[in-house]
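Missing here: one protein chain of the complex. Every other protein chain is in place.
The block that comes next holds chain A.
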Amino acid sequence: MGAQKKGGARVSDDSEEQSRQRLQAILLADSFTTKFRPVTLERPKVLLPLANVPMIDYTLAWLESAGIEEVFVFCCAHSTQVIDYLETSEWHTHPNLAVRTIESHKSISAGDALRYIYEQQTETSQIQGDFVLVSGDTVSNMPLADLIREHRERKKRDEKAIMTMVIKKSKPSLITHQSRLGTDQLFIAVDPLTKQLLHYEEDKIDHARGSVCLDKSLMERNPSVLLYNDMQDCNIDICSPEVLSLFEDNFDYQHLRRHFVKGVLVDDIMGYKIFTHEIGSGYAARVDNFRSYDTVSKDIIQRWTYPYVPDINFGGNRPLKLGRQGIYRACDAVLSRSADVGASTVVGYGTKIGNGDRILNSVIGSGCSIGSNVVIEGSYIWNNVTVEDGCVIRNAIVCDGVRIRAGAALEPGVVLSFKVVVGRGFVVPAYSKVSLLPQPMKEDSDEELEYAESGSGTADRYIWEVCEGAHDEEWKHSVAPIPEDKLAEITQAMDDDDMEDESVVPTSGELKSDADSINTDVNDPGDDYGYFEKEVEGTFLRAVEEGIKVELGVLEINSLRLSYNMESADCAGAIFYSMMKLAVDTPHSSASELYKTASSIIAKWKGLLGFYVKQTDEQIEVIMKFEEMCQETAKELGPLFARFCMFCMIRMWCKKMR
């Protein structure tokens, strides 16, 4: 009883200690992708406006209200712009949230960024405990306190639980297998009891076959596995300090999900574990491409992100007035009496809207002037844009300072970068991206900064060429909804698939053991064994040629065994196979000579074989293997079989047993 009490007291001490620990977050103010090009050539992604407020404000406001006390903003591309913005914004003097910036120009991936932070960390040791890792384009209103507590408690119980990943239920589109956010369908496997993440598959799901390959050992190690395909990864992680050192140790990790999560799950580094947390009512999403820009903007307008909505001043933004049907309007915006401003629209400060305009589902920034008889639908018009009379803009993104002359039209999916001028009556074709800056070549894709300085002021404009391969994908990630014909195409393709095999990936549920996927699993080891045998043979021959010691041979074979995930019986079989192969391949004139060679090889390498042949199973495997070989090369080995069995029995097993 006394001991128990003592334990209880200690736990409470611990939790007190932890609650005193500052809550910290690392915010990556760079996505390390090129999906928002050409816009991100001139302005960092985190400063792009989302319903007229820079994205980073949403992230910071959320972190602040979730109780985070210190944020490290990691700036890379356009770092000066980000730092300038933060210093002039009210975050700089915020009483509850200390915003510190870390600047690095060398990092080209999230992995580099974390390694850089780790190096800094060793000098200054700013990050003391668990931290929240988000990118600067996250929009969320979920509470973090419980999640962090959960993570800490789990960490206390299990040292190896280094990360908690936030997931949210969100159905992917049945037709395109794309989530609302334009990312590929996510497939994860979770232990239903502990919520441990067991499998994470983002991009390799074979839609045509409607199946997913799982590692067989996954089923062996866990009594039950829950599979989801209707989850969305929120890209919000609670990490322990070990995560940073893991990045340091594995210098080839670049991508958080593709490398780090995969690495921890598959390679089983030091037995580290990742857990998941499903959020219920909160909202969390990441603006990853133009499609998710559109989706998240609409979610904000529909108030899923409350209290981070345009009519509330949550982070230095001037609040707009909310009218019926989700129309947010600045108090000094001038709307013509004959203008038809429809549902789900945001109109910023100082914007003038002319006669007879039709505006629907769009966001218009501040200081814009829209001429008369303009149609704007589903578009995002940023600040200080001039649109002259009679233009038609559908599902486009128009950046700051753009001028669209009278009668011009933007077809769906167009992106006009900063200060572009569209000529009178010009029709910008669908999905084109227009910028004043030339499209960078593939090789120098990481040198964004240089372009930011040069090129402005020139009158010519560049229409970015869309790479051949990417053109098909363009409709997937653009702001425009997927056109009818594409949808029809996909549906057609889907129907064809359905004819071939009926199995479609089911929505979440317990995996049944009689599912098709098991069959594919069984096939895989067969293939693997062939390769494994070849590898073992190669190793053995090399060992014979170079006269490597038995112990070293054992080491090599062991490493092969691990990498192919084989049993020791398989090893024994393979080694015996290679021995006999060697004996047969050695030039010989008669059966007795062959027998002699074989027995000398076995005598010489009996240590190697003996290492694996310890149990009856393995002995049987060896004999089976020999029988198999005899059948293959009946002429030569057939007569030897009986004698050899005897030889094996007496010579090896007995010795081994002793």
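The rule is simple: a contact is a pair of C-beta atoms (placed from the backbone, for glycine too) under 8 Å apart; a residue touches a chain by one contact, two chains touch by 3 or more; residues count from 1.
Definition applied: contacts and distances are computed from a predicted model.
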item	value
Complex member absent from the view - protein name from UniProt, among "rRNA (Cytosine-C5-)-methyltransferase nop2", "Aspartate--tRNA ligase, cytoplasmic", "Phosphatidylinositol glycan anchor biosynthesis class H" or "Translation initiation factor eIF2B subunit beta"	"Translation initiation factor eIF2B subunit beta"
Touching residue (missing chain; options A:Glu42, A:Asp57, A:Asp191 or A:Asp294)	A:Asp294
Full-complex contact with the absent chain, from A:Thr34, A:Thr88, A:Ser173 or A:Ser224	A:Ser173
Option touching the unshown chain, where A:Ser104, A:Asn250 or A:Ser344 are the choices	A:Ser344
Contacting the left-out chain in the complete assembly, out of A:Ser107, A:Thr276 or A:Asn395	A:Asn395
Contact with the hidden chain (one of A:Pro49, A:Gly282, A:Gly390 or A:Gly573)	A:Gly282
In chain A, positions touching the absent partner	61, 64-65, 95-96, 141, 168-171, 173-176, 178, 180, 182, 230, 280-283, 291, 294-295, 298-299, 302-307, 312-314, 319, 322, 325-326, 343-344, 360-361, 377-378, 395, 480-482, 487
